[in-house]
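For reference, the structure is listed below as structure tokens.
Shown here: the complex without one of its protein chains, the others still in place.
Our next item is chain A:
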Amino acid sequence: MSDEPRDDGFDDLLDAIADGEGFYVECANGHGSLPPRLSCPQCGSQELSEEPLPDSGEVATYTIVTVPTPQFDEDAPYVTAVVDFGPVSITGQVQGVDPEDVETGQVVGIDVGESVTRDERLIVFEPR
């Protein structure tokens, strides 16, 4: 991992989430998006700022993946979810709970974890 070049924006966000200082990109018209951005994907505004990511979000939809890609071979089964944080929604894995107990509307926090298969960083959610 350390030999790999970083991915501008994405790795910065993961570093920030790991430090408990997650953020999102907000445009002048209040649209949220994830970095790296030079313009707002909703309206094209180039007046962007980094704003603190809300502390928790709600599971909007989820699935239990039983047939993974090779990168997650030993992680399966795992829960992939889209979590709504208000200004932005983020995709990650729900951990720290039995997959069968995940439900939409569940309140979760965000963190950075590692995959079992390849020790690669990923965004994880845990019930609050």
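Just so we're on the same page, a contact is a pair of C-beta atoms (placed from the backbone, for glycine too) under 8 Å apart; a residue touches a chain by one contact, two chains touch by 3 or more; residues count from 1.
As a working rule, contacts and distances are computed from a predicted model.
Not every chain of the complex appears here, and the one that does not is recorded in UniProt as "3-ketoacyl-CoA thiolase", selected from "Cytochrome C oxidase subunit I", "3-ketoacyl-CoA thiolase", "FAD-dependent oxidoreductase" or "Phosphate transport system permease protein". For the chain left out of this panel, the touching residue among A:E21, A:E47, A:D101 or A:E120 is A:E120.
Where chain A meets the chain that is not shown, the touching residues are 7, 10, 33-34, 41, 60-73, 75, 78, 80-82, 88-93, 104, 115, 120-123.
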